[in-house]
Structures are given as C-alpha cells and as structure tokens.
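The other protein chains are all here in position, but one chain of the complex has been omitted.
For subunit A:
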Amino acid sequence: MALEKITMPQLGESVTEGTISNWLVQEGDHVNKYDPIAEVMTDKVNAEVPSSYTGVIKNFVAGEGETIDVGELMCYIEVEGSAIVGRETISKENHVSNEVATPEVEKDQSMKTRYSPAVLRLAQENDIDLQQLTGSGRGGRVTRKDIEKILSSNVDSETTKTISQPSKKTVVNHEEMNEKNYYNPPAPEPQVIETASGDKEIPITGIRRTIAKNMVRSTTTIPHAWMMIEVDVTNLVKYRDSEKTRFKENEGYNLSYFAFFLNAVAKALKKFPQLNSSWAGDKIIHRKEINLSIAVARDDELFVPVIKNVDEKSIKGIAKEIDTLAKKARKGNLTPHDMEGGTFTVNNTGSFGSVQSMGVINYPQAAILQVESIVKRPVIINDMFAARDMVNLCLSLDHRVLDGVICGQFMSHIKDILENISSDTTPIY
C-alpha cells in the first residue's frame, strides 16, 4: 500500500488553474482507475477529473470551490501495492512510506482560506494577495502576525516600499503632468452597484467570468476597426434550396448556409493569410492552419469551439462538424480539445435575425467576421429592380495587424466567391 497524489490535470492548452466545483467521491471511498472523482471548472470548460489510480481516497487537500494551479495536489489516494511481497517488506515499506508521507498528510490546510477580520483588513489596506501567503496558524490559517511580518519586512527594504505604494507615485505623476497642462484621466474606480429590493442577484459563473475577462482584454488591448459589405447570395439560396431536402435525407443533419460561408472564408483566408494571424507584440504571426472558431451560445454561456483545417474540408464535412459541435455545446459536452487552436472567428449573427453588428475580436486573433441574416430586398440590376437575397458581412479587424485596403480586398474576394456559388464552383461532396 502506498500513498499517491492526485494533482490538478492540464485541462487545456492555456489552462493554468482549475476550480473544484464539487467532489464526486468522499474520503474513504474506493475508486477504480479512470473513475471520475471531481468536477473541475476551468476558464474554458467544465470537466471531470478521472482517478489516476485504483485505491481508497484518503484525504482532500483542496476543498470545493477552491482554485488551484495545474499540477497542484488535489487529494491523496491509498493505492494497493503489488500483491506478492513478503510480509516483512510490506511492513517495512509501510513504515517507510508512512514516515515520508505523514508530514505532508498532516499539513492540514483546511483553514488556509479562512481569514479573520484583522487579516482581511490588513490585506486590503496594503494590497496583499492572501492566496499567495503560507499561513503559520492552525490548518494553514494566515494569521495577523504573518501579515504584520510581511509588512514590517516591506518597510525595511526600500525597493519593495516603492512597489507597495504605487498609488502615491501615480499621484506625483499627475501633479507633474498638470504643470504641463496635460490631463490624464485617472483610472475609473469600480463603482458599487446597489441592488434595489426585488432585484435578483446572479452569481458570476466561471464561464461568465472568462467571457468578461476575454472581452475586456480584447476591447482594451486591440484597436478595433470595422467594415461591412453587402453580398448578393441569390445563387447560394437557390443552390442550397435545391439540395437541402435530399441532403437531410441522406446525411441526417441540416445543410446550413453557415457551412457555405465558412467554406468561402477559408478560401479567402488562403489567399489573404494576413487576416489569419496574431499580433505578438514584437512581430505578427501568420498562421498556416485555417482553424475557424465559431460562436455557439447555450443558455447564458458562450463557447467558441473550433473547426480545424476548414480549407481541406468539403461543404458536407463542414456542415457535419457544425452540427456536432453545436450539439455538444448545447449538452455541455465540449472538451478543451474542441476549443483549441482557432485562428479566425466566424460568427453566425444572422441566426438570431441581426442584420448588422460589430464583433469583438477573439483574442489573440486578428479579425472576426459576422454573417448577418439573409433578407430579400429590391436591388437594381441593369437599371431594373430585382428581388434578390442579400446578406451583410461585417468584419472587425485588429488595426495593428491589418489595414482597410487588405481587408477590403479580402471582403471583395469573399463576395466574389459567394455570388458565383454553384454546383460547379462549390460541390457539396
């Protein structure tokens, strides 16, 4: 018998931490290898953590609701050792493993996030991140003395002193600025939003928090520019109408317009790789693969699963993946793998009736294309009115990476592809 550790697994490429939403087992439970032991919420997905061993769950190190880094200890599991070992060796091993393991097991951390009023006050007044501290109190509790120790050591060293008082420095800067008549608006302080009676408070979920974080990061770091073109998709509508019934019968899922749009975007990206790129600070990276992120909403959550290598796929292949991913998203079954590697985003805003919208770029991509509703409109062709199926395509672009000219060319190319769509140019299979 040996005590093994179960640690927080890496649940996605950029996932660094996970929050244990709930334990699915209890201390003392016997679990088989690969049995789910906990539900973990990361900023990308909710997933179940499987047990890496067969054995008895000994004790939880991380509690429910606790956020821990990838690779950090979640719990201990007692694993039955190999069967045929002499009695002496067993007891000996037992003894040794006990000796080694006990200090860690006994390091009870149950009070680690229980903060006293004094500790909270000192942490707030001095801008200390309590999560970073190791407490000396019972159960790993951070004591008032722990904080006072940090504070007194900060005062001792001059460098940390300046770091710990950034607000003062900013004030000085403001004054200097004022002398030159510059006005630097101060960073807005978060305003306390009051709840009136009858209002309902809804706690922020992990997914919601991630959406908020990504949106703020995107809109504050990427200088967005917008453009829109109008495309006549009468041919596309006719083509799809003639095929959709048969397709549904044969394949069992819908032949959606969105598949055609993704196909056109992939072709255009192949020609204009500038849009299939990322701003990387000191360089711009053009992506080789064309992996399209598509936005899928479920209740009040938004996911952006990825269809990989769209340029290599037929209309049928794309339609199938759209169908699979949408179903997965609605059931909450998307895996981290489904969300990874997007290089450009296409958003099907038309599906809920929008005719014009300004997308927020899916960081760190360089652009996002919104496909709006297809609507019948009178259009003048050869000085005559004609009823045509029209659609607006709206592009948000990272103006650090892209300029209007190149994006205009990209959009015209898409327009060209879509307006000339037929069974010859775009076979379904």
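Keep in mind that, in the parts below, a contact is a pair of C-beta atoms (placed from the backbone, for glycine too) under 8 Å apart; a residue touches a chain by one contact, two chains touch by 3 or more; residues count from 1.
The rule we apply is simple: contacts and distances are computed from a predicted model.
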Task = Leaving aside the chains on screen, match the unshown one to its UniProt name from "Phosphate transport system permease protein", "Twin-arginine translocation pathway signal protein", "NADH-quinone oxidoreductase subunit H" or "Alpha-ketoacid dehydrogenase subunit beta".
result = "Alpha-ketoacid dehydrogenase subunit beta"
Inquiry  = For a quick check of understanding: of A:Pro9, A:Pro50 or A:Gly137, which residue touches the chain that isn't displayed?
reply    = A:Gly137
Contact partner of the left-out chain, one of A:His30, A:Lys107 or A:Lys145 = A:Lys145
Query = Of the residues A:His30, A:Arg121 or A:Lys271, which one touches the chain left out of the display?
reply = A:Arg121
Key: For subunit A, the residues touching the chain missing from this view   = 116-119, 121, 137-138, 141, 143-145
